[in-house]
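Structure incoming, see below.
Removed from the display is one protein chain of the complex; every other protein chain stays in position.
Lettered A and B in written order, each chain numbered from 1.
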Amino acid sequence: MSYDVIIGLEVHVQLQTQTKVFCGCSTAFNPQAPNTQTCPTCLGLPGALPVLNKKAFELAVQTAMGLNCEIPLFTKWDRKQYFYPDLPKGYQISQYDLPFSRNGHLDIPPATDGDTPIRVRILRAHLEEDAGKNLHDESGRGAGSMIDLNRAGTPLVEIVTEPDLRNAMSARRFLEELRLLLVYLGVSDCNMQEGSLRCDANVNLHVHGPDGTKIPTPIVEVKNLNSFRFTEQAIEFEVARQWEQYQKTGQTIHDAPKVTRGFDPDRGMTYALREKEEAADYRYFPDPDLVPVTVTEEQLSLWRSRLVESPASRRERFRQEYGLSLYDAQVILDQGVLFADYFEQVASQTKDGKQAANWLTQEVQRVLNDRRWTLTEFPFPAPALGHLLSLVSTKKITGKSAKDVFNLLVEGDEPEVVTSETIDATIAERGLALVEDTGAIDMAIADVIGRNPKAVQDFRSGKQAAAGALIGQVMKAVKGADPQSVRERLLKQLEG
Amino acid sequence: MSSTAATPINQLSMSEQLQRLQNKAISSVELVDATLAAIETHDGSVGAFLQVYPEQARAQAASFDERRARGETVPSLAGLPIAIKDNMCRTGDTVTCASRMLHNYRPPYTAGAIERLERAGAIVVGRTNLDEFAMGSSGENSAVQLTRNPWDLERTPGGSSSGSAASVAARYVSGSLGSDTGGSIRQPAGLCGVVGLKPTYGRVSRYGLIAFASSLDQIGPLATDVTGAAILLEAISGHDPRDSTSVDVPVPSYSQLVQQPLAGLRVGFCPAHFSEGLDQEVAQTIRQALTLYRQLGAEVKEIALPHADYSVAAYYLIAPSEASSNLSRYDGIHYGYRSDKFENLADLYAASRGEGFGPEVKRRIMLGTYALSAGYYDQYYARALKVRRLIRRDYDEAFQEVDVIAGPVAPTTAFRLGEKNNDPLAMYLSDIYTIGTNLAGIPAISLPAGYSKSGLPIGLQLQGPAFEEIKLLQAAYMFEQAAGVLERKPGMVGG
Partner (left out) sequence: MSLSAKDVEKVARLARLRLNETDIEQYAAQLSQILDYAAILEAVETEGVEPMVHAIELANVWREDEILTSLPRQQALQNSPAQDGKHFVVPQILDAS
């Protein structure tokens, strides 16, 4: 017997607004000062009312557009009712039957060149408010739980996928691509340590029956996975557990209701959460305190036109326009939108994507890491680097010289902003320009050949290595000569 | 003026009080003292107030008096004592909603309508009793005390703004604020022989009004006369960006316009408002009111509200549904009553809510929870919302024909306390004439139309199109002047 793994994800993303979704309290992550970012509205005090943050709605729409979703012209807010201490109103303002977006997709990029992307359909994305945080007493003596409502009311987009994922690795790679997209769109910082991106995974198996039928096993929802690695581990664990379970009990989706489980990262295991006696009944109904949002086609196309290019589209362009490998393209994309922009500026200037990619992923990144600079602090603007690399490709200087110039210009505590002029001046000052006077080179070669009969003899008798020493001497004599050109001319004279 | 010369100043109409304050014929301290004295004398038997703020009120009054003495410009209601229903937040107060749940609740902010009221210079003298969380039609659901009708202490003042109506009827104050979700201003106003106005939904900010049913609640004024209601309405109306359902339309100067003559008034009446449950004396008084309008030159004609008979059923699904959700926040965790009889968290919720809420509140939470629960939503809540739209359409069509619709406020005069205690449905049905207004979101006013043989007030209700409060006020003023209903006061205050 074999089986397919069926996985769907629900991802909660905190939007990058200054203030909460229905009140003016700050959304700053501030666990050191609990309950200092609250007001009557997010405390759920009697009589306080919500008013929608326009920016939160706009960021939510951008998110959905990035996920290729349809945006209906009408959307509304509903109350999802349940009791929990981190939910001070006894209901969460969310969206039920008319979410602001639905029917999109996000492609998981191919892992290597030649592979095809995997399409994951997005069922819906809706906007809702986050709950506060329960801090559990770690002593285990039941002293009580403490509640911090700083987070209560932070805008969240919940993204629900169709069950299109087939293994834990894909789930992880989907999340990675999603995070990249969200960061590129600028809608979320996706800081997982701070809980800006959280994931629930719905997992079950379709066991292949003897007659070719597929038997679905009960669905398990693993809740509150706050890292991509944990998501992958939890799913892997669940698949093994469910398979074992199926073999033991033969239970199918019809025999058992959906259950929820937690994940213990220390043991790498999921565990059963205590089940409620009755199925949850959230009693959704339209929030009478909030009014609907309507948008027009014109507004939507305007927003669409302003949307930042997605990482998927950039990845494809980097491969097509700049001839990058999937790997190189990904390394650049992973550094963020500014880095990718920087790459594009350099590459379009030098018309050599591969060279730009090598420089960015090696020299530039090394300096950024060593100096702990962000790209905005980096003193080498793209046009300057483009100029430097162009000098290499037009053989005005050697690659080695270019690196020397580069390193020289980023030295010091606060190096000056580099320009084409400062690059040219440095090259001149150090005499690094390649000598194009072939006459001078040929004379030097003749001179070296004349002075080194032994080496010449060695070479002519087949010792290729002997040429190296001769080239070295020529280079010493003609500072700034292109070693490639020296080599060619020397061999010509030796052979001729 | 001779007839009022002996009248205690707290018993004067609001416009007279304001005029005398302005002329410095009386001081605000004198007015506040008269109010406090009247409360002291009578409220032991009436029970209108849950809290009175004597020191604060006197201090504010003294401050306005000083400013006036210095010749400073003061706001229009400067120094006027007003009572507010105990479901509106104000920083520093304890706000209870007459519930054990909020017995010690102190809000850290002030309601939008109260801010406006205080900015206009009014002095909040105290907080008035109500049916717990404004759920009820008799005041008997207060977890704190009974409020009695100043016209007959054995009878209900109506509800849920029981104390706000009684405090005006007893002439402690010339005006008060109540809230109206299904008739909670108009019905007690009617039973207490005072004027009460439920504004268009969105006219007055709900920010800081402790919610019963969000899509129906509206704060409004009660006063001894129509002009007083106009003055208070003007003070509290206007857009509030903190309330998403507050409507941004200009506020007419109700106080200036209320007494302007209204030409070509068309008054509608609806046969559904004279149905079998209507007391004969009440029906008679309303018919006389229609006759009076005719005599005053108005065109009086029959209109139809075909879905009026469904309004009670729709209302008692919609309002409890919203209430069940709005009252989820009272969980014994962040504020309010917490039971000490619990073993775990689930227990804490159920015990705190079970002990903190009274029977009627629990009944409505149960009803609303059921109506919203899986499998019943479409049958109850969704259907009620559709009927609500049909009710609204009926009014829209009627207002093509007429300017206001006149009818009774309540089927009977004030009933005896305890009479309907054990029959919730009978109590709900007594709201039959008022709740269509809330479902449709339109404004309506209740004013004294006459008195029964036994001397109990009978109220006349006028309903009008959205944001046409001024038409209601003018039509009501016209009636008030011609009907001579202002002469009578409860016996206890010398009427």
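Note that a residue touches a chain if its C-beta (ideal position, glycine included) is under 8 Å from a C-beta of that chain, and two chains touch if they have at least 3 such contacts.
These numbers were taken from a predicted model, which means no experiment stands behind them.
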{"item": "Residue in contact with the excluded chain [from B:188, B:238, B:336 or B:464]", "value": "B:336"}
{"item": "Omitted-chain contact residue, chosen from B:202, B:448 or B:490", "value": "B:202"}
{"item": "Contacting the left-out chain in the complete assembly, out of A:52, A:215, A:408 or A:477", "value": "A:52"}
{"item": "Touching residue (missing chain; options A:148, A:328 or A:363)", "value": "A:148"}
{"item": "Absent chain, residues of chain B that touch it", "value": "104-106, 108, 200-202, 215-216, 241, 244-245, 247, 307, 309-310, 312-314, 316-317, 324, 331-338, 342, 344-346, 348-351, 353-355, 357, 359, 362-363, 365-367, 369-370, 373, 380, 382-390, 392, 424-425, 428, 438-441, 466"}
{"item": "Interface with the unshown chain - residue positions in chain A", "value": "17-19, 23-26, 33-40, 43, 51-57, 76, 83-85, 134-137, 142-149, 262, 273-278, 281, 283, 286, 288, 290-294"}
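Convention: only the chains that are shown with their structure count from here on.
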{"item": "Touch list for chain A against partner chain B, complex", "value": "40, 43-52, 79, 81, 83, 85, 88-91, 147, 281, 283-285, 288-291"}
{"item": "Chain A-touching residues of chain B, taken from the complex the two chains share", "value": "88-89, 95, 97, 102, 105, 107-109, 111, 206-211, 213-215, 241-245, 321-322, 324-325, 327-331, 333-335, 345, 349, 369, 372-374, 377, 381"}
